[in-house]
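One chain of protein is taken out of this complex; the other chains stay put.
So, subunit A:
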Amino acid sequence: MDETPSASGRSNGPALSPETMKRAYRDMLLVRRFEEKAGQLYGMGLIGGFCHLYIGQEAVVVGIGLNMKQGDKSITSYRDHGQMLVAGMTPRGVMAELTGRSGGYSHGKGGSMHMFSREKEFYGGHGIVGAQVALGTGLAFANKYRGTDEVSIVYFGEGASAQGQVYESFNLAALHKLPCIYVIENNRYGMGTSIERASASKDLSRNGEPWGIASRKVDGMDIFAVHEAAQEAMEYCRSGKGPFLLEMETYRYRGHSMSDPAKYRQRAEVEEMRRTRDPIETLKAEMLRSGIEESVFKDIETDVKAIVADATEFAQTSPEPDVSELWTDILVEA
């Protein structure tokens, strides 16, 4: 979406304009701060049940989001807050759903793992690992059925890539040349099981090969690399060539969910990733090199903090759903 050359002159990615870099920085920071706050509210007992944070993986969803256009659909698993914010859903509506309040996207009836927006073409938020892959293939099917050039973005983890329906979906999408971008967010651990212990396939980007699905392995911690790969995948899909697979090598800093004892990996590993590969810091360094002033970051930080604070206030003051909500939305009344 971005044609203005950047001053940064990176060799391993397309140039991004200063404006696009600012937008990307702001979006990644919003996801980070939103998730930190969600973690905090969980600790205070304001968010219940399961809560899976996106911290560390921000470049993936933001880099792809830079290439999405009106009408493109997206769907993901239960680690979904980042996808929703990037789809344009309001931080207020998302946070209030986390706290189970009437101002939430599902009026408090969905929770962290089950949120949707018809308006923003976000199709959830799914609690069953791998289910979103077949459903997302159906979103792409609908695009093709209606004859649009819209694309369906289907996010799933490397853990889900062991599910059979993923490969049933690959086959169907390739057979019908569906405009579907499969994004494997390989954060190395499916709950507490490392990819080495879960997958005999050592290169997940090749998992679509038997069906001839075009693919790329991407540094998912680098917004520039993600942006470039997403651009290629989008063009490929929009031109009717069929599905595209992107394996994003990324990392989650926090536990699988809030109740993760973190015994399956070393703290040093997490620290090392944060220190050397953090997607937000990496982009910031690049922006500074390109001549963007420090004050810009301060302004963005202030802006993002205010948005998150507002969402938090809303999520705590929005009333619980009326008891009448218990019995609505079970069936559409014909």
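Quick note on the criterion: contacts are C-beta pairs under 8 Å (C-beta built on N, C-alpha and C of every residue); 3 or more make two chains touch, one makes a residue touch a chain; residues count from 1.
Here is the rule we go by: contacts and distances are computed from a predicted model.
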The complex's invisible chain, by UniProt name, from "Pyruvate dehydrogenase E1 component subunit beta", "Glutamyl-tRNA(Gln) amidotransferase subunit A", "Cytochrome c oxidase subunit 1" or "Amino acid ABC transporter permease": "Pyruvate dehydrogenase E1 component subunit beta"
Candidates A:117, A:161 or A:187 - the one touching the absent chain: A:117
Selected residue (touches chain absent from view) among A:37, A:188 or A:227: A:37
Subunit A residues that touch the omitted chain in the full complex: 36-37, 39-40, 42-46, 48-50, 73, 75, 90, 92-93, 101-110, 114-120, 123-128, 131, 133-139, 141-142, 145, 164-165, 168-169, 171-172, 175, 253, 258-263, 267, 274, 314, 316-320, 328-334
